[in-house]
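Certain chains of the assembly are absent from this excerpt, and the rest are unmoved.
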Amino acid sequence: MSVILNQNQYGKSRIRLLKVRRTGARHEVFEWMVAIRFEGDFESAHRTGDNSAILPTDTMKNTVYARAAESSATTPEAFGLELARHFQGGNPQASRIEIEVVETPWQRFSDVGGAPHDHAFVCVGPERRLATIGLDRDTAGVWGGLDGLLVMKTTRSAFSGFLRDAYTTLADTDDRIFRTVISAHWSWDAGLKDFEKFTAARRILVDTFAAHDSRSVQATALAMGQAVLDGIPEIREISLSLPNQHCLPVDVARFGLENRNEIFAVTEEPHGLITATIGRG
Amino acid sequence: MSVILNQNQYGKSRIRLLKVRRTGARHEVFEWMVAIRFEGDFESAHRTGDNSAILPTDTMKNTVYARAAESSATTPEAFGLELARHFQGGNPQASRIEIEVVETPWQRFSDVGGAPHDHAFVCVGPERRLATIGLDRDTAGVWGGLDGLLVMKTTRSAFSGFLRDAYTTLADTDDRIFRTVISAHWSWDAGLKDFEKFTAARRILVDTFAAHDSRSVQATALAMGQAVLDGIPEIREISLSLPNQHCLPVDVARFGLENRNEIFAVTEEPHGLITATIGRG
């Protein structure tokens, strides 16, 4: 039987790079985990085992380290773009090149007295900064974002007036815990070179989460996305993924105690999951 | 500024169900982890906090348990389809309903002497069986598959004649370890009701992995996909994702010993990643 290769991609994942920039005694660090994927005409490798069009994934790994040595990039987006353009130059057989960069957040120590330390750093948070580059023959797309940002608000979150059917047992609530792990991805304007507004975008996300009077996760998701689009003109569209990590009120009245909405069981599964992609009107 | 809700979805993830079917002394078990997602006109929830079109994700969870009590489904595909159709019936506001079911593989104990045990089971493998259902207003898609299937072959795997550039240091090899975690997803024919050919499809995947004289992961991926399409007429298309978990030969000659291609360091990162989708010609 004849078969068709409808899609194919190959590359290297989880290339972990630490770069130390040493300017005198003061060091800067960048930790990036890189994934590279090539899409294109690799049919002869699949069909006949002819590898002449295949740049080895081991070479991709070497390239990450070699280019990092020469690069002056300070954001994952800029480094990813450099890598993508390098690969595009030498691999016309690849019609599309995708690069993902995950940044580990290192924060400089403060000495006693508050002075920043020259060369000691601490990892702050499970949170990660993300960048994705998609380079086609004619166009480049650059996405920024973050994930793993665990936040919680202990009031100003309600959920009521929802649809009910025969299996609905949930009661309306006007005051619940809202706990989520923010995952956000946004597309930067074409041609942008400076991706430092990441910090401002992140700030808007958490401030809006805190300030919003939430009637649902859906409503807060839209508010967060809208606030980012309002505040950062360089962002064209934003996607949010907000799991709802339920904190279940414990009925301590069973034990002769007053229920004061203070005691909760934390759960991770099952969890709600709300996603939304918001663009400019 | 006005914004557009380009995409939105919500649902419940990681609903973990164990069903015990008791026919006399002999029990059967099904363990399924279910995720449910609704897509559709939920704009008023996002825009105004009007939840009247939102079936709570808590109700989705209850529905999984209630429908499981009534269902006679024995495959994750069949149970997922029942759930999707149930939700579609009561939720015209949802234009698309997606269900994912992950099955934990329980195997019945064999007593001493080989007799199957009535009610004791062991979990075999990190491997999981998967089913995905996508139900639009007019069409239903059903996908089967598996992931987490860790396999290895210790010869009959080569990689040579590849493209080289300034950063290439990899040597040609005609005998390497091929170790991968098979992830496969395929689309079942529309209208199919019986998904028992999963077992045959899985068998073809592992047999082809074992038998194929591999000149690259790409070539083996195509061979595996083609063999499944050849052997199972009810499968229309198959996607494979094969990480290349490198087993690096250790140079024991440094320690005065002969290199006999027997000693390897196992690594999980970085790893190659090859994906392909294969359809009928």
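Note that the chains take the letters A and B in the order they are written out, and that residue 1 is the start of every chain.
What we mean here is this: contacts are C-beta pairs under 8 Å (C-beta built on N, C-alpha and C of every residue); 3 or more make two chains touch, one makes a residue touch a chain.
The shown structure was predicted, so the numbers you read here are calculated from the model rather than taken from an experiment.
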Homomeric assembly size (copies in this file), of which only 2 appear in place: 4
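Note that only the chains that are shown with their structure count from here on.
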Residue ranges of chain A in contact with chain B within the complex: 1-16, 35, 37, 42, 45-59, 61-63, 66, 90-91, 159-165, 167-170, 215-219, 221-222, 225-226, 229-230, 237, 239, 243-244, 268-281
